[in-house]
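Of the protein chains in this complex, one is absent; all others appear in place.
Letters A and B mark the chains as written, and numbering starts fresh at 1 in each.
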Amino acid sequence: MKKSSFWLGVLGALAILLMVAQAKVLINAAGATFPYPIYGKWFQEFGKIDADAQINYQSVGSGGGIRMFSEGTVDFGASDMPMTDEQIGKFKTKPFHFPTVLGGIVLTYNIPHVTQDMKFTPEALAGIYLGKITKWNDPELGKANAGVKLPDAEIVVAHRSDGSGTSFVFTDYLSKVSPEWKSKVGSSTSVQWPVGIGGKGNEGVTGIVKQTPNSIGYVELIYALQQKMPYGYLRNAAGTFLKADLESVTEAAAAAANSMPADFRVSITNQPGKKAYPIATFTYLLIPSKIDDAAKKKAITGFLHWMLTDGQKDAAGLGYAPLPKNVVTQEEKQIALIK
Amino acid sequence: MATSSPVSAPPPRGARVWFGRLRNGDEVARLVTLAFACTILVVTVGLIFQLWATSALPRHKFGFGFLTSSQWNPVTGEFGALPFIYGTVVTSVLALLIAVPLGVGAAIFLAELAPPRISSTFTFFIELLAAVPSVIYGLLAFFALVPIMRDYVEPFLKRTLGFLGIFSGTIFGLGYLTAGVILAIMTLPFIISISREALLEVPTEQREAALALGATRWESTWQAVVPYARLGIFGSVFLGLARALGETMAVTMVIGNDPKVHESLFALGYSIAAIVANEFSEATTDLHVQSLVLLGLVLFLLTIVINALARLLIIATARRGSS
Partner (left out) sequence: MTLRNRWRKILSYMMLSLTGVCAVVAVATLFLILGYLVYNGWRSIDWNFFTQLSKPAGEAGGGMKNAIVGSFQIILLATAIGLPVGFLAGVYLAEFGGKTFAFLVRYMADLLNGVPSIVIGIFAYAVVVVPMHGNSAWAGGLALSLILIPITARSTEQFMTSVPQTLREGALALGASKWKTIATVVVPAAYRGIATGMILGVARIAGETAPLLFTSGNSDNMNGLNQPTASLPVMIFYRALSPYDDWHRQAWAAGMVLLLLVLFANIAARLILSRGIAVQK
């Protein structure tokens, strides 16, 4: 081998190793897949406004986000599920929860030849996910869907295989509407699902339902919208069947908005409002209460301000509901508390 | 004081000795390469130690019950390895059931029948199959194999053999069977390659003796040559098994991720490698993380045993062949 080509190779290797995209302040974040579509957009837009800062988001699921945040592997985390007292206890100083948007979890399905929108009762959903309702033409499903010809086919259930805030919210809802679910399975980011295929991330579950006939899965609204997949009407606590949309999701947060706890940790599933969508949730950024690096602190607080004002305008376009006004005000006050 | 001629003087003692010897380039070379050889020792021992240490919690909590429990519940903190060991073993055995007949058959053809040029060309291509990365097999399995299994193969098996427990139940397209099929494709090149070598080692006298006694070509192959090479062929099977057990990506993408034991091959399952790949970066409690590490340790031990058996068998054939 010629000497010159060898050294050329070494130089080339060094050049590749040192290839770095310019960024003065690098901030790592990780967490929920639920808000990933809007976070991706936000971080990119904010990068244009504050050219010095670059926020890298790893969409690993709420469970992973909480863990990486606790270990200090990332600068902040993201989760649909507010951290438990036990998880908060691992920190020297209590971290802050910052709700970012409101979202709805829909039940998307893939039933060949069925073009009408399905209606799901809480009993039906609990039965399907408990493995007690196994076929689409089960009478329980037929009750709410008179006039729809449901096939005599086995239901393929899809759930999350990773630690997911979306799972938490969905199981939280199921625990509220089904005592059997509550005692048998419970609610958490990662439960022992009685039946079904595990998909990774909201993307994974959407993908499974999209590709598998006779399947059903729970995903954040935007995933079903982007893939143009059907999703069902759900019966809420007041007895109305409705779909997840801007209005119904915002309505679900109405009660909570009026009496938001100081740390923002709240569950808004199965709310009593007449037009409230039953499986709605805030999604949170988990921010440390003390950021030592001045440049990072400037970038993060800057992002939070931007997110609460300009960022909220992007929410509706991506199927999320913007935060209620008094929640925004309360959060602005919390930003000032970050040391 | 430096030593005099290294050949005649007796070896001096002390630290001075060592530095003296160090002047000698050979000693430097020996020490340097020794150091690097030692790193292999250090790393391997360190790996085992690390796995052992980072799995202390579940070992103390569950003991050997870890291996027999089917619970995998992060909420209640109960973890058991059975569904994953089951899934790993089932998919690997399935893979072998498909790959071994196919592979040994192909090896027989390549070693006994094919003209040398065809034999080496075919072998060249087959060995390239071994180089295809696992994630690519996973990609193909996920998009191409799953629909085929779901729409054609599994319904066919259900229609014809559905009375058997293993071919009953809901058809997903994903599951044990599909994972077994893609694993079979991945282990095939190893089985062919090693079996072919084992068959080539068989001395021609065996073949000729059988033919001289009036055997047909097939009979001579099947009854004289193959049995002679059987240790090497078994070795290839064990090697293939060891690879299949540790295979991660392709299986993760098609096994369906259901941490339970199921009878039906159409059902969704889980393998050790798959659950570690899926859950490791997100496990929240220490017990959860360490249980995953313990699973990794179990898998490692499994592959050590199988690999050791494989090598013994292959060495045994080589020795026999040369005697």
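Throughout what follows, a contact is a pair of C-beta atoms (placed from the backbone, for glycine too) under 8 Å apart; a residue touches a chain by one contact, two chains touch by 3 or more.
Remember, it's a predicted structure, so these values are computed and weren't measured experimentally.
Colleague: Which of the chains on display does the removed chain touch in the whole complex?
Modeller: Contacts of the unshown chain, counting the full complex: A, B.
Colleague: Could you tell me which of B:138, B:232, B:256 or B:269 touches the chain that is not displayed?
Modeller: Of the candidates B:138, B:232, B:256 or B:269, B:138 is in touch with the missing chain.
Colleague: Please pick, from A:223, A:284, A:303 or A:320, the residue that touches the omitted chain in the full complex.
Modeller: Touching the chain that is not displayed is residue A:223.
Colleague: Where the complex has a chain not shown, which of B:57, B:225, B:268 or B:299 is the residue touching it?
Modeller: Looking across B:57, B:225, B:268 or B:299, the contact with the absent chain belongs to B:299.
Colleague: Where does chain A touch the missing chain, residue by residue?
Modeller: These residues touch the chain not displayed: 13, 16-21, 23, 26, 28, 36-37, 40-41, 44, 54, 56-58, 71-74, 199-201, 203-204, 206-207, 210, 223, 226-227.
Colleague: Go through chain B and note every residue touching the omitted chain.
Modeller: Within chain B, the residues that touch the unshown chain are 24-26, 28-30, 32-34, 36-41, 43-47, 50-51, 54, 101-103, 105-106, 108-110, 112-114, 122, 124-129, 131-140, 142-144, 185, 188-189, 192, 216-219, 221-222, 242, 245-249, 253, 273, 276-277, 280-281, 292-293, 296-297, 299-300, 303-304, 307, 311.
Methods note: only the chains that are shown with their structure count from here on.
Colleague: What whole-Å value do you get for the distance between chain A and chain B if each is reduced to the mean of its CA atoms?
Modeller: Centre-to-centre distance between chain A and chain B: 38 Å.
Colleague: Applying the document's contact rule, which stretches of chain B touch chain A when the two form their complex?
Modeller: Within the complex, chain B contacts chain A at residues 71-75, 146-147, 150, 170, 172-174, 256-259, 268, 278-279, 281-284.
Colleague: Which stretch or stretches of chain A touch chain B in the complex?
Modeller: Counting only chain A, the residues touching chain B are 60-61, 63-64, 66-68, 87, 154, 156, 161-163, 186, 188-193, 196-200, 211-212.
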